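Notes to accompany the following structure.
The other protein chains are all here in position, but one chain of the complex has been omitted.
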Amino acid sequence: MTVSATIGDAITFPRLLEKHAVERGNRPAIREKDLGIWQTYTWSQVREEVEALAGGMAALGFKRGDNLAVIGDNRPRLYWAMMAAQCLGGVPVPLYQDAVAQEMVYVLQDADIKFAIVEDQEQVDKLLEVLLQCAGIKHLVYDDSRGLRNYLQPQLFSYERLIALGREFNIKHPAYFREQIAEGKPDDVAVMLYTSGTTGKPKGVSHTHTALIHTARVLVKFDGISEHDELLCYLPMAWVGDFLYSYGQSYVTGLCLNCPESSDTVMQCLCEIGPTYYFAPPRVYENILTQVMIRIEDANPLKRRMFRYFMDVARRVGIKILDGKSGISLIDRMLYAAGELMVYGPLKNVLGLSRIRVAYTGGEAIGPDLFNFYRSMGINLKQLYGMTETCVTVCMQKSGDVKLGTVGPPMPGVEVRLAESGEVLVRSQGMMKEYHGQPEATKSVINAEGFFLTGDAGFFDADGHLIIIDRAKDVGRLADGSLFAPKYIENKLKFFPYIKEAVAFGDKRDQVTAMINIDGAALGDWAERRNLGYSGYADLAAKLEVYALISECIEKVNLDLAADPKLATSQIARFVILHKELDADDGELTRTRKVRRNIIAEKYAVIVDALYSDVDHCEIEAAMKFEDGRSGVVRADLRIGSAKTVVGSEAAAGRKAA
Amino acid sequence: MGPFIEVVLGGLMAGVLYSLVALGFVLIYKASGVFNFAQGAMVLLAALAFARFSEVMPMPVAFMLSALMMVGVAFLIERLVLRHLVNQEGIILFLATFGITYFLEGLGPQLFGDNIYRIDLGMPKEPKIILENMFDGGLLINLEDFIAAGIAAALVTFLAIFFQKTATGRALRAVADDHQAAQSVGIPLNRIWVIVWSVSGFVALVAGMIWGSKLGVQFSLVLIALKAIPVVILGGFTSVPGAIVGGLIIGVGEKIAEVYLGPIIGGGIENWFAYVLALAFLLIRPEGLFGERHIDRV
Partner (left out) sequence: MSAAVLANNSGDAVLETDLNPTRRKIGEVILALENISLAFGGVQALSDISFDVREHEIRAIIGPNGAGKSSMLNVINGVYHPQQGTIFFKGEKRQQMNPHKVASQGVARTFQNIALFKGMTVLDNLMTGRNLMMKTGILQQALYWGAAQREELAHRAKVEEIIEFLEIQAIRKTPVGRLPYGMQKRVELGRALAAEPTMLLLDEPMAGMNVEEKQDMCRFVLDVNAEFGMTIVLIEHDMGVVMDISDRVVVLDYGKKIGDGEPDEVRNNQAVIDAYLGVQH
């Protein structure tokens, strides 16, 4: 076969497509739920579709080196468009689909976008809105034509028309598609992913085929992933995790991707598909757990008692059984088996997690209770560490050797070094090629020896597992010179179910203070159970009872911090509960929901000042962006709460008493 | 062990028959919110008709004819009674069914005579002894009962599918949910009520045939049919599975009580056991085992 002859070590994603079309042409490559029914496309169908698509793009003038903007939910057609671009030697540039139009301008200009393929009217409207600023956009292809019937802009092109055009083109140029694939080199850029950028403008991270495929293969070996695995694509296509774990893995192993019906039906689709391989950031696991707990609270007393009893059993022995440890009594094993039959099994089934072989989480620290909840039910949940620039995979916990609070040892083939400052440095084959068009920026993060400066501070524990404490630049000092790691404190706060976000302040100050964002759903439930009336989020956040509850949580964190001599000074003295949720649309969070501490400090300077004075309330005006793009102002009068701090010896005593 | 199992089996069989009558109640209650007191009278009427028809014609024809008659009865009830009571209080409709009861109880014997009639469905009557090597003396069972249970099961399955899967079934559920909304989407209320009463007439016919073949067709069928009321209280007024399970619980419960408690507190428990159980349920779980609990959101 001529196809397999071209495959060897010189691997690119398009060549993998050719390979799967030959080797497993009739196996499912991708599924999509459409009109209530799961539609399956086989590898040979996918290849045919991609060929037509590539033909269409070529006919419109897309050529080697061009970039293709891809915007929308996880739809097969958008994944195919990425492949078509790669086949033609171009580079797909997925964008976050929930970004507002103005946020897209920078990326569209930076990547010099001439071609864009988008999901629907919503995205078309956004691009049309910025067309003047991004005059480079010559062709705008849309997947779903709903509502677009009467749009007359010359750039618009329906997907169907593009495919028809492509078929015509391919009849006239039958060899073009193969030639283009053959021309592609492994060291070509395969994708450009814009980092959301905790600071400054986003940067386009260019990855080569080699780096991505190599990294995917390391993972395949590490966790035994094969073509028989199934996974649900529901995380943003613009995120490196989706590109590597969904798109990348499917082409490397030939496994089947499943696209949910809409972003609202993810939970139901999860249940119907029952993926074997799953990735979710901690907040998704947290949402699932919250939903479970709310349903348990609503269940009848018998069920509730059964759930509590068997979760206790699971907490005691579940993780040991999962890790294959010995020394578990026969009775415990039988109890656990009974629990599997009556509680864990049905629960996992409802959540769509019953077939999970391996589940990952990363991007943020995950709470110990949360982490253990899943593991104790027999779900092999593991933490990993990495970033866009390193194709994610730097460290990962090994199945059977999972240590809480760490992100595991470095992956095979990855070198991790710690700088003097405690900063984590990484060198691997999965390293990005460059930041697109920013050689200076590239140079500033990759040192002479080829190590990538992650900007994270961390250290190795005795077993060689990496522990990340914070962003290196965020690790500050209190006025007395002692260590202040805000994220570490914030994470400890966020592990409480009632606290959704937290922002700690303290750099160059005499004490630590915090802004708290309560979890509306969890606290609403809490209030309901206590017959505490409230009219909305802001009202709930201002309740004295809520202040008392949060202050209790903070005091527990203080007790915890006091136990560590290095961190004892970082105890939280004063706090405020914000009247609105921090929101990415308001620039307070990144699109991946990390808090932008500096922006928040600036925006809420009034509050910060109040936290460091002795007033007990402060008035604040906050600009707010609504989803339709309009903005308004929200005014509130916020109370300032205080929490008890303890000295080291008290902490020890407190712990003993507890 | 053997005797106990016999008691339980006997109870289950009686329970199946209760369930069948209860099913008629539930169907009408679900679809129209009417508690149809006349269900027992409908059983009697259907059984009488079938018994007398089958004297003069082949059984399948007699069955078809009786079924048609029940459809006719349903049609008349809708035309003459329900149509005039649209949007009235539940209690008024309930009282109307009292009237229908007395009317049907009179009409049946008037048309078909008031003797005791036999229905012979050709089912084996002789008791059989099974599992002799497992129990001492084996188990004495009645094959007829098993066939009756089979028929009941088939009927319930058929109804469940009919209600859940077909357009008419959906229309029935829609009407049960909200009369006015149903009218506004073009569901003809009158036709639906005829269908519901026909279906429950059909269920009454099946129940009447089986009871009749066991006990003979006579006026006392009406009284036994009253037992279906505690059954629906137990199972929940709106639940088909509830009617089945409720019937079985009451059937088994009263047999066990009669055999094992009877010698201690005196016989006749069978006559009141079901009602006491229903009363207890009204206190602890008024919506019944499977009924929908009404939670009013504030």
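Labels A and B are assigned to the chains in the order they are written; within every chain, residues are numbered from 1.
We adopt the following convention: contacts are C-beta pairs under 8 Å (C-beta built on N, C-alpha and C of every residue); 3 or more make two chains touch, one makes a residue touch a chain.
Keep in mind it's a predicted model, so treat the numbers as computed, not measured.
A.B. asks: Of the listed residues B:A181, B:L223 or B:A280, which contacts the missing chain in the full complex?
C.D. replies: Counting the whole complex, the residue in contact with the absent chain is B:A181.
A.B. asks: Where does chain A touch the missing chain, residue by residue?
C.D. replies: Looking at chain A, the ones touching the missing chain are residues 33-37, 146-147, 149-150, 152, 261-262, 264-265, 268, 626-628.
A.B. asks: Could you list which residues of chain B touch the chain missing from the display?
C.D. replies: Touching the chain left out of view, chain B contributes residues 158, 161-162, 165-171, 173-174, 176-178, 180-188, 195, 292.
Methods note: only the chains that are shown with their structure count from here on.
A.B. asks: Could you grab the centroid distance between chain A and chain B? Build each centroid from C-alpha atoms only and quote it in angstrom.
C.D. replies: 58
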